[in-house]
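Heads up, one of the protein chains got dropped from this complex, but the rest are sitting where they should.
What follows is chain A.
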Amino acid sequence: MVEISRRGLLAGSAAVAAATVVGARPALSSDATIEISSIWGPDKPFQKVVDAFNALKTGVTVTNRFDGDYETATAKALAGIAAGKPPAMMTTGWKFGYYARRTLGARDLNEIDSEKAASIIANFVPSLMPLVTIDGAVIGLPWAMSTPITFINSALWQEAGLDANLPDYPDTDWLYEAARKLDAALKGKHATYRSALALSNNEWTSQSFIQNAGGYIIDPDGKLALNSAEAVRGMELFCQPAHEGLWTPVSGKEQDAAFESGALAICTTSSTRAASFPFGAAKAITARFPGIPGQARKMNSGGNFLAVYARNDEQAKASLAFLEFCASAEGQKIWSEVGYLNTSVHDIPLINDFMKPAAGQLQDGLTAETIWPGKRGLEGQTIWRKWVSRMLMKEVDVQAGLKGAHDELAAVLQDA
């Protein structure tokens, strides 16, 4: 048995303690825990991105806090910022761009660390960066972007005797004629078929129609442009199937449910449905969103970005570390499971063939969804939707509806 003297024990203990101190990893300046207020729960691919990042043990630990939809998350962030406890980052809808920058104070990535920001931004297609640049500040990455495309129930399509070879660039003439043929062949005769078409009664499909007709909701100079002849033509074509009885406007959830159950034959909606529609039942094929005959297409997109709200420099830099991972090929690959478009320069394979038309639209060029400016800008979307509903219901004709929308929006956006 080895005898240990008191002196030996002390010397040994001191040696062990010294070795521990010397050998220990020095505290990293980037050691931090950041909380992200997000619209995705733990069952969504965003959590996988967070988990993959945390597994790298970079010294930054990310917590994903599910805060509901954009509005709820924004309200919580507002309360947090007012109380001096902002979330480090928040999933911010593009439509909140001005509000995020001007009111909530979303940080310019370049201002946090210009060198790192430049290396992160280099991972994305340069032409898309203006979509996340507000007032000259880069407040996010264009990493959650989708665009409306056309989903077709191939079984119903086939039963109506329509050609399964879809055109690369469908237009409204082709689509509406197909809808009429579907109704003629199947309405009242088919067990599940109930309606031919749904264009989605939301702001971005109507915006696409106006833009595809050569008009704007808000022109490149930032002025409301709903009174133009092009806007009237776009909206007339948008409302036409509803007025003809080919389209029964319902909520997005009801529309999805009808499409999934085989009651609805054609549905133009977000390309993210390519990941979420149960295609086994719907047996879908996809095509680009319908253009307008004789007009150049100018499709829009929608989505969100991760904006940094941390006031604390350490938290802000830790947020950049996470964004760096999000922008990497590894992060993008995990992220692509959501069904968003690959906006990065990395070669990420499409999650399925349904995404091809969306990827095609991205290559054709996409504009951003309308970001309503001004202090009351967030009311803009609701006002526009209200007038679109009135036009679809024929409460007002398209010309009067656009004038009504223009006047009401002009009053709300007067300080923009």
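Here is the rule we use: a residue touches a chain if its C-beta (ideal position, glycine included) is under 8 Å from a C-beta of that chain, and two chains touch if they have at least 3 such contacts; residues count from 1.
Throughout what follows, contacts and distances are computed from a predicted model.
Of "Acyl dehydratase", "Tryptophan synthase alpha chain", "Carbohydrate ABC transporter membrane protein 1 (CUT1 family)" or "Molybdenum transport system permease", only "Carbohydrate ABC transporter membrane protein 1 (CUT1 family)" is the UniProt protein name of the chain excluded from the display. Only one residue in the set A:Ala258, A:Val338 or A:Leu413 touches the chain that does not appear here, and it is A:Ala258. Residues of chain A that touch the chain left out of the display are 71-72, 74-75, 78, 81-82, 99, 103-105, 192, 194-195, 198, 248-251, 253-255, 257-258, 261, 263-264, 375-376, 378-379, 382, 385-387, 389-390, 393, 395.
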